[in-house]
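Right, I'll just put the structure down here and ask away after.
Only one protein chain is missing; all other protein chains are in place.
Then we have subunit A:
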Amino acid sequence: MKTKFFKFVLPALAIVMALGLAFASEAETESRIAYYDHPILGVQSTMVENECGTGNAIACKFNGHQLYAEPALTNELRKD
């Protein structure tokens, strides 16, 4: 019984837990892509910290370029 637990049940639990957690956290990362207008390369994408897009006080920038929420570069990302 104990051998069966270590051989089959424990690995199965580990796989289910790992895949379940990975799929559960997938949606969270989607909104963390931001876009900026590079003078030579055009619209580029990058990753931003969570707080970008939640406030108004400070502009979110990447290498000095203003970050936007979408590739059309309409909504500026700002934080408090």
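Definition applied: a contact is a pair of C-beta atoms (placed from the backbone, for glycine too) under 8 Å apart; a residue touches a chain by one contact, two chains touch by 3 or more; residues count from 1.
Here is the rule we use: contacts and distances are computed from a predicted model.
Visitor: Assuming one chain is omitted from the figure, identify its UniProt name from "Methylamine utilisation protein MauE domain-containing protein", "Putative tricarboxylic transport membrane protein", "DNA-binding protein" or "Glutamate dehydrogenase".
Guide: Options "Methylamine utilisation protein MauE domain-containing protein", "Putative tricarboxylic transport membrane protein", "DNA-binding protein" or "Glutamate dehydrogenase" considered; the missing chain's recorded name is "Methylamine utilisation protein MauE domain-containing protein".
Visitor: Spell out the interface residues on subunit A facing the chain that's missing from view.
Guide: 6, 10-11, 14-15, 17-19, 21-23, 25-26, 28-29, 32-33, 45-50, 62-63
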